[in-house]
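All protein chains of the complex are present and in place, except for one that has been dropped.
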Amino acid sequence: MSRVDGYGRIDRTRTLTFTFDGAQYTGHPGDTLASALLANGVRRIGTSVKLDRPRGITAAWGEDPTGLVQIEEPFPEPMLLATTVDLVDGLVARGLGGRGRLAEVPDTARYDRRHTHCETLVVGAGPAGLLAARTAARRGDRVVLVDDRPAAGGALLGTERICGRDALDFVADTIAELRADPDVRILPRTTAFGHYDDGFVLALERRTDHLAEPPRNVSRQRVWRIRAGHVVVATGAHERPVVVEDNDRPGIMLAASARDLLHRYGVRVGREIVVFTTDDAAHGAAADLEAAGARVTVVDPRPGAGGSATRQAQVVGTRSDAEDGAVTAVTLDDGTVLPCDTLLLSGGWNPTAHLFSHVRGALRYDAELGAFRPGEPLDGVTVVGAANGTFDLAGCLAEGRGETPEPVARTTRVVWRTEGDPARQFVDLQRDSTVADIARAVGAGMRSVEHVKRYTTIGTAHDQGRTSGVIASGITAELLGVPVESLGTTTFRPPYTPVAFAALAGRERGRLYDPERTTALHAWHVEAGAVFEDVGQWKRARYYPRPGEDMEAAVLRECAAARTGVGILDGSTLGKIDVQGPDAGVLLDRIYTNLMSSLKPGRVRYGVMCGVDGMVIDDGTVLRLDEDRFLVYTTTGGAAPILDHLEEWLQTEWPELRVSLTSVTEQWATFPVVGPRSRDVIGAFAPHVDVSNAAFPFMSWLDTEVDGVPVRLARISFSGELAWEVSVDGWHAAAVWQRLLDLGAPYAITPYGTETMHVLRAEKGYPIIGQDTDGTVTPQDLGMDWVVSKKKPDFVGRRSFARPANLDPLRKQLVGLLPVDPDLRLPEGSQIVELTDALPPPPVPMLGHVTSSYRSAALGRTFALALVKGGHARIGERLTVPVGEALVPVEVTGSVVFDPEGTRRDGEPGVH
Amino acid sequence: MAEQLPEHPDFLWRTPEPKRSYDVVIVGGGGHGLATAHYLAKNHGITNVAVLEKGWLAGGNMARNTTLIRSNYLWDESAAIYEHALQLWEGLEEDLGYPILFSQRGVLNLAHGEQDVRDSVRRVQANRLNGIDAEWLGPDEVAKLCPIVNVSDQIRYPVHGATYQPRAGIAKHDYVAWGFARSADAAGIDLIQDCEVTGFRTDGDRVTGVRTTRGEIACGQVALCAAGHTSVLLDLLGVRAPLQSHPLQALVSELLEPVHPTIVMSNAVHVYVSQAHKGELVMGAGVDAYNGYGQRGAFHIIERQMAAAVELFPVFARAHLLRTWGGIVDVTPDASPIVGHTPYANVYLNCGWGTGGFKATPGLGWCLADTLAHARPHPFLAPFALDRFVTGALVDEHGAAAVAH
Amino acid sequence: MQLIRCPWCGPREEVEFHYGGQAGVAYPADPAALSDEDWARYVFVRDNPKGRFEERWSHAAGCRRWFTAVRDTATYRFER
Partner (left out) sequence: MESPVSTETLRPTGALDGWAGRFAELPDSVALLAEPFHAMVDVRTADPAALEGLVGAPLPGPNAWTGGERVTAIRLGPDEWLLTSPFLAPPELEAAARAAGAAALPGARVAVADVSAQRTTVRLRGAHARDVLETGCAIDLHPRSFGAGSAAVTLLGQAGVVLLGLGPSDYRVLVRSSFAAYLAEWLLDAAREFR
C-alpha cells in the first residue's frame, strides 16, 4: 500500500470494496478508481491499442492518455478514465486494450438539461477562477462557477500559501463567501465541454455516480446550457512530458499529477522516484513527495535549477524487469542508470485554452513556454491564470481580480525529446504513435500538422492530443527545420472531454422524443380501439378494427358505410388560418392558383397553392366568412408551413396589404359526416336548419347554434358523397362528436379513420399533396387545369408554368390504374414500364410510379393512382408494373374511378 | 488489440513550386479535384496539370465527411453517375495501389411512416430497374441485419422497414484522397498547397490565367472543384449559380467493440451511423439552416442527433461523443449537383454536391476528366448542367437526399 | 448557437428563428414579361457571400415577424 497518513481528502473511516480485472480491492470514499488502484499497488491498467504494451496511469485527471477502463458494475460504460471514475462500493471495472464495450441492456438512468443565465461564468475553481468569481460576485453579477473536480482549489493543493495563510483555507473561505450569495451558483463535478457563440457554454454535471445509492428520480448527468454575458476561462494548464525512449511504461507519470494524487487522495505513487524536469514546478512536486516519505532524485538539465541534490542531466531511456512492465530504472545521458519504481516527467505546461479556441480564439506559439496560448482577445471572453500562460500564483490571483500581473521571467527549457530510438519514443501513448512515425510522415512529404496528425493518428484518440499535440508540432517543426509558429497546431473542437450520447439526448427519449399532437377527441379514439398512424407529429386514428378485423376488413367496412349509409371522421388536424382584412381577397388571389376574391360570403371554394417554381405545395377549401374575412383550410401537414408561407409573402413582399393571419387549427374541431344518410344526421343535429339541396347547396356553409353552442356546417365533400363538415370550437368537440354519434345511431353511423378517407378520396381522384405529389408536380399534371385561373395576371408560381420543361407533353401526369387482375393490389411506390412480357436488361426505361393503391368496396376491385409520363394521353393503354418477380398488366384510366359523373354529391336520387 | 489501420506509403507527394503555365488548372485540392487529376493522367494522358489548394490537400469536406458510399438514388440521372462511381470504388484500391479500406457492408435507409414506406418502395423499384442492387426489408429483416436497431413499435416513430443496398459501404477518406494525390503526383501533376485563387485573367469568353497567392498561373482549361467555396470563385468570375453554402456537422465516438455491422440512415429522425474500421461510431448530423462558411455548426443539432441515435439504438446510451466538427456544403435547389459548362468556354464547373460529394468522388473525377479531355460534358454529367434551372428540368432528389450523405 | 436579436422580442435562442436567406430580393413587377433566364434567376439564384450578408429571419417560435439582419457568414456574427 502506498497510502500516506495525513494526506488527502478521502474519508478513511469508511472502506469501499471494488473489483478490478477480477481481483478485489478496497478504497475509500473520495477516491477515484485510479487513486484506489495506485494505493493498492496496481500500476498496470491495460494494454496499448496497437503494440499491446502495458500501460498505467500517466496523469491524475482528464488529461490522462493511458488509464482507460471499462466499467461493468453498476452499469456497463466503455472507455472511461480511471482517474475520473468516482469509487463506489461494488464498482467492477477492467482495464482496456483500446476499445470499450457497450451495454446490451437499456440504460434506465435519467439525463436532463438545464438552462441558466449569468453575467459572469467562470470555468475553473483554481486560484484565478476563484478570484474571478469572487470579484464578479462582489460587483453584483450573477455568477456561475463550474469546476470539473469534486472540490475547488485547482492547483492549490501543494504547500502554497496565500497572504500568509494555507492556500486551502483561502479556497474554503472563498467558496463559503460565494455560497452565501444567492446569485452565485457553484457547480462542482461539472465539465464545461463546449463554448459557442454569444457566451453560450455547455457543461456536463455528474450528479449521482459518486453516491452510494443514486436516487432514481434525479438525473445521473445534467447538461447545463449556460448563457453568460462574460466567460472567464480559468481552466489551468496541462503538464507536458518530455519524450524519452520507452516512456510508455506503467510507473511513468506527469510530475504534477503525482503531487495531485498525494494531496487529494493521500497516494504516494512510488518509493524510489526519479523526477525528470526542464521546468521549475516539478521541483515543488519532488519536495512534497520527499516530505511524504519517498526517495526522490531530481534530474534537470538546466544549470543551477533546483537544489544541490539536483542532477544536471537528461533522462534518455527507461528499463523494466518487473512482471507488470512498470519502470524499474532510468538511464541518463551520462550513462548513469538510476534504479527507481517511478519516473515523473515535466517539460513545462500547455495552457488549457480549449474553451477559447472553440469560439475561434486564435492561439499563438510562445517559444519561451513551448506552448500555444491565447492570442488576440475575444469580446466577452477573458482567459486568466495558467490557461493564459500565467503560472505564478501571484499572477494568477491578479488576473483573477482582473488586474494585469507583473511579468515573471520564464525558466522553462523547452525540450520535446531527448536522445534515443525514435521508434520507442512515444508521442501519443494512446495511439502508440512515436517520433519515428512523425519522421516517416515528414519523409512522405507531409508539411502540415493536420497531415502529420492524420498520417500518424497523433491526437485523434480519447485524450484528443492534450499531452501530445504541442509535442507533435514541436518535433515536426524540428524535423522540417521550420519554426513551430509557422506550423501552428491542430484545432480544438468540442467536446473538451467525451460526453455520453444519453446525456446529450437528455429527456428527449421515448414519448418525449418528439411531441405527440392529439385532437380534442384523442381519448375517444383510444377508447374506441383506434389504430393510430403518425402524420407528422399528429397521432391520427387510421381505422377502428372490430374484433377479428384486420386493416383491410375494417377499411372495407368503413368505406361501405360511408358510401351506403353514413360515416364520420375526425378531421380536426386540418390546418386552419383566419385571414382578415380589407385586402384578404387580394392576398389569397396572389397565393392560390384560382380566384378567391370572387367567392361570396357563405360559399366555399377549393383551391391549390404552388411555390414560385410552379409546383403544388398544398390544397384545401376556403370559406368566405365575410367581406373581409376568409377561413383557409390547409392539409394536416401544411398547417404550419403554409401559415409561414403566407406570412412570408405578406410581411416581406406585400406589407402594404391590409391583412392579418391567425392560426385557428386547434380552435376548430372539424368532423366530416359523410354518406347518403348524412342529411338525416345533420338534419337531426341542427333541426332548425334546412338541409335540403336547395336551401343548403353543395359548397356552401352557415353558422348556427346547437344547444347554445356555435356550430358551423359546411357542405364539403372529399369523398364524392353527400357530406357536411361540422365544425365546433375545441371545448365542445367531444360533446358534439358524441351527439352526432348518438343521432347517427339509427343509421349505423360509422366512425372511420384516415385510411378510409384516403380510399374514398382516391376513388374520386382527389390527390393527397405529399402522397400523389412529390414537389415536382404542377396543377396541370394533376389534371387540374380548371383550378388555374386564366384571368388573373399573376399568382405565385404562374410564370414557372411557361418554362420549357413545364410544356413537355411527356411530363408525369396523374391517372388511374386498374390492374387487369381485379384482386391484385399494387404496392404503393411501384414503378411502371411499357407493357411487356419480359423486362429488357437494365436500365429499363420507367414511365412513372404508383402513388396510391387501394381495394375499393364500391368498385369491388382494386385500383390505383399513378404519375405516368404523358399519362393523360395514355388513357386506355395497358402498361406493366413489376411487382416482385411478377409483371402485372394494368390499364390506364382517368383518375376518377368512381362516380365520374358526380351523381352522388347531392345524395342518392330520390332521397330529398 | 483493436483492428489497426494499414500504414501509409513512405512517399506521397512532392511540394512543387507552381509553374508559370499549365494545360489544365484544377481549383480545389479536395477529393474531386484530386480524382479528376488522377483520371486526366490515367485515362487521357494529360499531365501538364496543376491542382491548386488554398489550405492543405483534402483538408475541406474530404477530411470531414462521414464516408458513406452508395448509389441507391431515385432518379435515373443520379443513379447513373453514382452507380458509375460505385463501380469505380469497387476497383479503386487496385487502381490506386492504396489500401482505401472500402468495406461493402450495406446501407439500410429506414422508413418510419406510411409515406416513408411508399417513397422507399418507389426508390427500390427504380433502383432495380436501373440495375442497382436494392431490396425492401420489413422490420424483422432489419433487425436481423442490424440487431441493435430498435424495431419495437413502442418508439415514437416505429421502424416500418428499410431499403437495403448491400453493395453500399464506407472507405477511409484520407486514404482515398491521398491515394488519388499520390497517383497524380507520380504522373507528374503538380499539387500546390497554400495556394489560394484570388482572381482570374479573362480574354473574351476565355479565362487565360488564374491569379493566386503564389503568383499568376496561365491555363488552357480550368475546372472549379471548390465545393462550399465555389460561390466565392464564381463571384470572382462574375458568374451566378444557385448555390448556398451551409455548415454540416459530423461526430465520432471513442473506439468500441464491434456492435454495428452495417450503415443505418434515417431521414425521418435525421440520423446516420456507421462503425468505422477501428471501432468508432461515425455519425452525420443535419445541415444547419443558415448560410455559413465557418466549418462549425450549432450544438442543438448535435443534441437532437444524439436523441435520435439513442432512440433508434438504445445501446448507444453510454457511448461517448469524442469529437465534433463541421464542413461547408454547397446546396442546390434540387439537391443535385451542378456540373458542366460555364459562360466561359474553357471553364468547367463542378459543385453543388451538397452532402453527397464523397461517394461520387471517383465517378465525378472520371467524368470530369473526360469532359476536360473532350471539351464537352460527359453523358453522365450532361443532365446536371446549370441551364436546367432555366428550363425547369430539375433532378429533384430532395425525397432521397433529405439526409443524403 | 447564436443569440439572435428579434427587433420585437429582444435576444432569443437561434432555435426560435427560421432562416429566410438573402434579403431584398424583390418579386418581379411583371413575371410574365421576364425571360426564362431572368425568371430562373429570381426563383433559384441567391447571393452566397463569404462575409457580410443581409438576410431575412423570422422569429418563428415567438412573434412570427420577419426582419432583416446583417450577419457575417464566416464568423456567424450579427452586426448590432
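For clarity, chains are labelled A, B and C in written order, and residue numbers in each chain start from 1.
By definition in this document, a contact is a pair of C-beta atoms (placed from the backbone, for glycine too) under 8 Å apart; a residue touches a chain by one contact, two chains touch by 3 or more.
Small disclaimer: the values here were computed from a predicted structure and weren't measured.
**Student:** Who does the absent chain touch among those shown?
**Tutor:** It touches the following shown chains in the full complex: A, C.
**Student:** Among A:Gly683, A:Gly775, A:Gly870 or A:Pro889, which one touches the chain that has been omitted from the display?
**Tutor:** A:Gly683
**Student:** Give the residue, chosen from A:Arg493, A:His732, A:Arg798 or A:Arg811, that touches the chain omitted from the document.
**Tutor:** Within the whole complex, the residue contacting the unshown chain is A:His732.
**Student:** I'm checking contacts with the chain that's been left out. Which of A:Gly307, A:Pro582 or A:Pro840 qualifies?
**Tutor:** A:Pro582
**Student:** Decide which residue listed in A:Ala523, A:Ala695 or A:Val820 touches the omitted chain of the complex.
**Tutor:** That would be A:Ala523, which touches the missing chain.
**Student:** Return the single residue from A:Ser35, A:Thr120, A:Thr135 or A:Ser219 that touches the missing chain.
**Tutor:** A:Ser219
**Student:** Need a quick check: the contact residues on chain C for the chain that isn't drawn.
**Tutor:** 8-10, 12-13, 15-16, 61-65
**Student:** Even though one chain is hidden, which residues of chain A still touch it in the full complex?
**Tutor:** Missing-chain contacts on chain A: residues 110, 112-117, 142, 217-219, 225, 227, 507-508, 511-512, 514-520, 522-523, 538, 573, 578, 580-582, 658, 660, 662-669, 680, 683-684, 687, 706-710, 729-736, 739, 742-743, 745-746.
Assume only the chains that are shown with their structure count from here on.
**Student:** Quick check: more C-beta contact pairs in A-C or A-B?
**Tutor:** A-B
**Student:** Could you work out how far the Cα centre of chain A sits from that of chain B, in whole Å?
**Tutor:** 22
**Student:** Two-or-more-chain contact residues of chain A, please, as numbers and ranges.
**Tutor:** 196, 200, 360, 613, 800, 803-804
**Student:** Using the touch definition from the top, which residues of chain C touch two or more other chains?
**Tutor:** 1-2, 18, 36, 40, 43-44, 75-76, in rising order.
**Student:** Please give the residue numbers of chain C that touch chain B in the complex, ascending.
**Tutor:** Of all residues in chain C, those touching chain B are 1-2, 14-15, 18-19, 21, 36-37, 40-41, 43-50, 53, 55, 71, 73-76.
**Student:** Inside the complex, what are the residues of chain A that reach chain B?
**Tutor:** 47, 49-50, 52, 75-79, 97-104, 106-107, 194, 196, 200, 202, 223, 360, 440-441, 443-448, 450-451, 454-455, 457, 461-462, 464, 493-495, 498-502, 504-506, 508-511, 513-514, 516, 533-535, 613-614, 770-771, 774-776, 800, 803-806, 827-831, 833, 839, 841-844, 846, 849, 851, 882
**Student:** State the interface residues of chain B toward chain C in the complex, per the touch definition above.
**Tutor:** Result: residues 229, 231-232, 235, 240-245, 289-294, 298-300, 330, 333, 389-391 of chain B touch chain C.
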